[in-house]
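Okay, structure first, notes after.
With one protein chain withheld, the remaining protein chains of the complex are depicted in position.
Every chain is named by a letter (A and B) in the order it is written, and numbering of its residues begins at 1.
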Amino acid sequence: MLLAKNRLLELLEHLSTQARVYVPARLEVASLAGESTDSGTLSHFVQYAAGVQPDFELVNTTLPPKDMLFPQTQKMYRYGFDTDGVPYIDPIHDADEVVVFGLRSCDMASIDCMDQVFLTKGYEDEFYAPRRQKLLCVALACGQAAESCFCDSMGIDPNVAANADIQLVAGDEAFSLSAQTEKGQAALSQWQAFLSAGELPVAPAPTSCSLKVEANGLKDKLEQMYEHPLWEQISKKCLTCGTCTFVCPTCHCFDISQSNRMQMGERFRSWDSCMFFDYTEMAGHHNPRAAKMPRVRQRFMHKLCFFEERYGCSLCVGCGRCVAQCPVALDITVLIDQIGAAPLDEKQDVEGAVHAG
Amino acid sequence: MSDSQSIQASLRSRAAELLASDQVAELIGWGAGRFPDQTTPLFITQADQAEGLVYSEYCQNTLGKYAITELSELVADQGKLAICVRGCESRGINRMLKDNQIERDRLYLLGIPCSGMKNRQSGELLSKCMNCSHKNPVIYDELLGETVAEGEPDRFGAVCALEECDRASREQYFDAAFDRCIRCYACREVCPVCTCRECFVDQHEVGWQGKQGNTTENRFYSLTRAFHISDRCVECGECERACPMGLPLMVLNRKLVKDLDDLFQAGEAGLDAVAVNSLGTYDVADVEEFM
Partner (left out) sequence: MSVVETNVATTGAMATGANSPAAAESWQPSILAFACHWCTYSGADLAGLNRMEYPANVRLLRVPCSGRVNPQYVLSALGKGADGVLVCGCHPGDCHYVSGNYYAKRRLMAFKRLLEFTGLEPGRFQVRWISGSEAGKFRDTVTRVCEEVRALGPLTTDQRQALADPVLAGAAATTQAGEAQ
């Protein structure tokens, strides 16, 4: 099936009458009086509406698409006393039909990772599940890779997003569409009015990443490296800010908190980061990861080892967002190389690790 | 050989000497990153690692803040901590000395005159370097390279231009900025002035800072951060550079620096380690506007 590029906005317009439609777009950093910052181009997935300019040329967005399924702040329930003084608790279930247009293969793989966390092992998250069920994922093959992209080293094909409902490939004049799931098939049949039969006249050359890492055997090696001095070395420059975790499409940790006011309040969960001091802080202020090193180690071990042990796939999808955004260039690809090169017989600094923990 | 290449050469040789002679136990400088022209903070403890040091026009990280964590881990009698300091780092060091965060006699400061660093992607001068008022370090033990001429920075140009805009457009502008904030706290973590052992953000039992990501709470965070460092800000601009979402943080900081200077002749922070903070003192003759 083909969708002419000049009919794309019509289709988005049409879809947005039935569902919330998200598209990648630049995040305008307005300058009011000529002031500038060094942030470069920022982009995110934004709800399609009049005035929104979707940009399908963006390599991948600065902010990941995860907040459609796992919002930065997810309101869970409201509580309080009504006018007769009777307490109430009202759960908030705010899942809508959502179509996300233009996911990259890495983004789609990140949704697969979050599905593992929120929907498997006998636990189904009551906020994630309905959102996931009502989400239609339309993936777009990458026409080019960014400097920091390394998804193909992590076993992801930038040209085809496995598990996406619909896969788009951009040609010169049109997008080719292929349904990969029943949900995608059903959607395509509803979009018939905008589509035409056929194939792209010239299939675009497949994209591959120029940044390569060797991820095979990473988990097995890391299992023996918990006490390795490498962690102490690489964590020195970490600022323990939350940038990497918040731009990461697979980081899914949250903290539950509440906002109270007079006779009512709401409970919500919001993104948290294992880089923060208070992430592991317990009652009585005991903190098993008070120092930098155990926090840095936790992040990378979770990404590259613990998650794979539990769910059988890596929690790093190679999107390169953290590589591009880390303010001190603490680069996961460099770390993967260092892990590969680290000698295992080196005396492991057990004392140091205990002290730091 | 360009200036930065000759500085790199003398940095490497001095670093090797200092580490080999055990005068210095650890040195903080810059090393190469994975991508062309990318640099990253580098921590070395052996003389043979000195060859990994890089000094180019792309050393965008300001290193001063690392002095606190590194000094806390160094054993006092095993040698000093050496840090490369340009104008921005040196003022941060002064600030931390003044705040009793670090000890001068445990530091060895390798001064580097700096004409400004570039963004490796655009090749342009970093915006934090554009209006730098101290290109030469203000405190150091030895200076690598020749001092450079100080320019005529327009530190408050952006602030003045914004002050000229009408209130509603400023409100819209800052609301949009606070709305973008993802509360990663990178601005806090890189700041040589943000040295509280426990930040108000982390005081959950007191509950200063709510955890929801919304404009109001983001504004609460950003304005509190700016005000908390107001009279001590050394204008290194590292907060704004570190911000992944492009918030105009230096405009907030410099607004306060400018007002404190206009109102109380506060001057520039971090030029020495003794000056009194303008909000930590008062003068009975201060301007009166609340009568």
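Operating definition for what follows: a residue touches a chain if its C-beta (ideal position, glycine included) is under 8 Å from a C-beta of that chain, and two chains touch if they have at least 3 such contacts.
What you are looking at is a predicted structure, and each value in this text was computed from that prediction instead of being measured.
*Asks:* Of the listed residues B:S10, B:Q49, B:Q172 or B:T195, which contacts the missing chain in the full complex?
*Replies:* B:Q172
*Asks:* In the complete assembly, which of B:Q49, B:T69 or B:N214 touches the absent chain?
*Replies:* The single option touching the absent chain is B:N214.
*Asks:* Kindly state which of the options B:E17, B:E146, B:E163 or B:E198 is in contact with the chain not pictured.
*Replies:* Considering the complete complex, B:E163 is the one touching the chain left out.
*Asks:* Could you please point out the chain B residues that touch the chain left off the display?
*Replies:* 159, 162-163, 167-168, 170-175, 200, 206-208, 212, 214-217, 219-220, 223-224, 226-227, 230, 252, 255-256, 259-260, 263-264, 278-279, 282-284, 286-291
Here is the rule we go by: only the chains that are shown with their structure count from here on.
*Asks:* I'd like the Å distance between the centres of chain A and chain B, where a centre is the mean of that chain's Cα atoms.
*Replies:* So the centroids are 31 Å from each other.
*Asks:* Contact residues on chain A for chain B in the complex?
*Replies:* Interface residues on chain A, with respect to chain B: 27, 29-30, 32-40, 42, 62-63, 72-73, 147-148, 211, 233, 236-237, 239-243, 245-247, 255, 257, 259, 268, 270-271, 273, 276-278, 281, 292, 323, 325, 327-331, 333-334.
*Asks:* Considering the complex alone, what residue numbers of chain B touch chain A?
*Replies:* Interface residues on the chain B side: 33-35, 38-43, 61, 65-66, 69-70, 119, 121-122, 126-128, 158, 161-162, 164-165, 169-170, 173, 176, 180, 182-186, 188-190, 202, 204, 210-214, 240-248, 250-251.
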